[in-house]
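For this view, one protein chain was removed and the others were kept in their places.
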């Protein structure tokens, strides 16, 4: 039931299957007067799009997005925004072999048992293709956040397999197909991907999202904490198995005297918290990490069952990424931007006009 | 705005500050006819309650919960359930010293800047005392899940500081004040806590939650995935900085051929996924881990600013846990139970009557 | 499921049965810094309270409301507000006779078939006693609206049986127990009530709610229109069977040239629309009417069935109002105030900072 929406005030609702006629979404609650065009969205869609580098799947999807409503004379009107991307490169034949069996590590079995009737073509609704609409909607949020508040939401690849990033040079991120901020690791990443392609296997990855210039005060104290909503948003991306805010799992072996970020008139001394205290943004950078599993769409044969419950083999041919983590970079940015946008508007609803004499550090 | 609720169909809304008159909550959407009494809730409240062992804070809170509505002649009526716990041991004087300054690592600064006016006594709404109501509400969910579906939600301490659990013996968990499933680690834990008390410092922890007998099919495919909602629920617990489902961050260095859980007529061969595929429960155990930071309520003096933005020192006296992770065990169980309960009812709404000829493995 | 809440940003959730221990509610999303005390709420609670005049039921309920959270040093903190009214005058014995049969015109039969298990004492959750919490929550909204925006929400009795009000003198409304704005009708109303008491019967009523100083722009264009939400809020009051905005059912026989309210630089020429155009407030007074049925709690014997489906007689003794419409006056005000408050905050979320060069007429 009704699980295709995210956000309460700024709300995004999506539809669309991998091999259906089109993907689409409705962005509800966007403030009016924002200058926006398809081009603004296309930039991020192209960053997510397959077929753009040799490291990702060679499927070609134009992923051309259209505004169907909510924008008039180049500006948002405040009414619901309809977005559409038509599916053009569908090649349904690739998937006919797996219509009666459940690919391990995929949603085939769970969809089948939940709904009784499923669109098996390319994973249907469970395909990562659905995330294109999140990216499109997120681009609207990103533009508003940047323009009205100077907030920037950016993401990079922080690890793939055993290749860990040592240094973060933001200028590097968009210069290479890995979204890798460390120029010294490009060769190792290239080597790893080539090895995986040879093996017909895949690998996991870690991404880091940073939101800067977020004002103090966003988030709700108890359930809809900013970090809880970020965890929900990131864990809701296909293949994600773990989310951290700030120091994450490293806190297990930290002392309180070491972890707490002390305050000074010039700002916090450290940012172990990752920009969130008590569920509310502190004014520091919001920092989150996420782990993405290796895709199960590999050519190494696997064992599974068919719809009659009998043991069968399965090989996922087709065109797939050896590391789905790479293309998740714009998706992660989009999800965090949607969460921030929603909380910014929610904060404005309740706390417009709140002022204190305490300086914002 | 409206951030004190969790769940859509089974919905829990809470109120209450650490040092106010009372804590309370409303549980909306509980099915009728469930036999329930205050005693059913008290068991879990007592597991969370401070003052029960020498390892946790010595504050004594009776935490006696009362049903105010929604239960008649020992059974739920299907109307909203009102729950109340009166605050008895408040000692407001302990906190007067910190009314004008912001404790590092606490929500003091963010609440102050967000709302302009805050209840500083014991952290007010940001106090972990608020979680008592989650535990009470969760106990209702736990009872229903167990009785109607045989679902069990349990949690244990899997690490504290550098003390890692090696083996899981469920029978041990309730036998020691650490909720530790490994009898061989009790001494090391005791040693660590005594050391911390001496230092006036605190330590982080890792907890593991396991839900067993969860039927296949719970969760929504896109945004309200079961794992996303679990991440939201667990990250929404005070002090939590990281959440994993299944293999979590270990997937970064796994291969696809290694991670994917193959299916056989007898069941899945492995459970790297942690019981969730494509956002939907697979019928395997749901396994989640979470990291809790060391509490910042320590007696080691720290630097901070006051409401005028000037540098001041702060020492958090009062009675605090050296490891807040311990008492989070029943809270984590409660949060996961609330999520499962909500998704179970949501699944029933949409998919009542769905059947397949494929056996449930 | 989850049907005990109203509002999205300013959200009120209630619990409580007629003869349970207490009634309560949680007000979530109230802006911080609002000066408020129990006395502010008590005024409206006393207006709704039974036993205050000879025209209404003689049950005595102190209806003393207490803040349990969300208010600190006399001002709201922005966190959830817990409100409680303990039930004191319960007299459960009055109702024992009707535990096994369904009073006609009441919710007994529908609750029984929906839930299988119901609190039959005084109607349980279906009792109008539940509305006390709406009045309490509404008083908070009323205070904020008045203080921050000058908005006033008032209601009066516009008809009872065949006694129609001819003139509206607001000063009269609080001067008589009927909330009647027409001094010339008091005698007729008194006469009608005395007649009904003699007969053991009851009568319907019509109320009119007026919200003044509402700024232009509140409400959503499609589903959450301001008038739709007002209709929802008023139809959700016990016994209400009809709701009108502006000219209501009179429009059926109006011409377009007659109904449309023309605009001039000095304001609208007329207010047939009742202050809402396209679902959005126009800046004129919001005017709504509602019809309340005669209570079925009468001493005229009636025919019904018992839980075994057999024909039985039923007489509702106890202490009941001959016209429940009278006491609905503060309830209607509260409901409209909650809707306005919610839409005001929602408007602020999306449209803060929108300005036009067009004067507000």
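Here the chain labels run A, B and C in written order, and each chain numbers its own residues starting at 1.
Basically, a contact is a pair of C-beta atoms (placed from the backbone, for glycine too) under 8 Å apart; a residue touches a chain by one contact, two chains touch by 3 or more.
Computed from a prediction, not measured in an experiment: that's the story for all the values here.
**Student:** For the unseen chain, which displayed partners does it touch in the full complex?
**Tutor:** Contacts of the unshown chain, counting the full complex: A, B, C.
**Student:** Can you work out which residue in C:21, C:186 or C:307 touches the chain that's missing from view?
**Tutor:** C:307
**Student:** Go through chain A and note every residue touching the omitted chain.
**Tutor:** Output for chain A: 1-5, 7-11, 13-17, 20-24, 26, 28-29, 32-33, 66-70, 72-73, 75-82, 84, 114-119, 124-125, 345, 349.
**Student:** Against the chain that's been left off, what residues of chain C make contact? List them.
**Tutor:** Residues touching the hidden chain, for chain C, are 1-6, 8-9, 14, 102, 104-107, 109-116, 125-126, 130, 159-162, 196, 201-206, 216-217, 219-225, 227-236, 238, 241-265, 269, 272-274, 277-283, 291-298, 300, 302-305, 307-311, 346-347, 349-351, 354-361.
**Student:** Identify the residues of chain B touching the omitted chain, counting contacts across the whole complex.
**Tutor:** Residues 8-9, 29-33, 78-80, 221-222, 345-346, 348-352, 354 of chain B touch the chain that is not shown.
The rule is simple: only the chains that are shown with their structure count from here on.
**Student:** Shared interface numbers for chain A and chain C above half of all numbers used, same, or below, different?
**Tutor:** Result for this pair: same.
**Student:** Between chain B and chain C, how many degrees of rotation does a Cα superposition need? Round to steps of 5.
**Tutor:** 180
**Student:** Return the distance between the CA-based centres of chain A and chain B, expressed in whole Å.
**Tutor:** 26
**Student:** I'd like to verify one number: the distance from the centre of chain B to the centre of chain C, where each centre is the average of its C-alpha atoms, in whole angstrom.
**Tutor:** 38
**Student:** Quick one: chain A and chain C, Cα centre-to-centre, how many Å?
**Tutor:** The computed centroid separation for chain A versus chain C comes out at 45 Å.
**Student:** Quick check: what residues of chain C touch more than one other chain, meaning two or more?
**Tutor:** 8-9, 29, 32-33, 78-80, 345, 349
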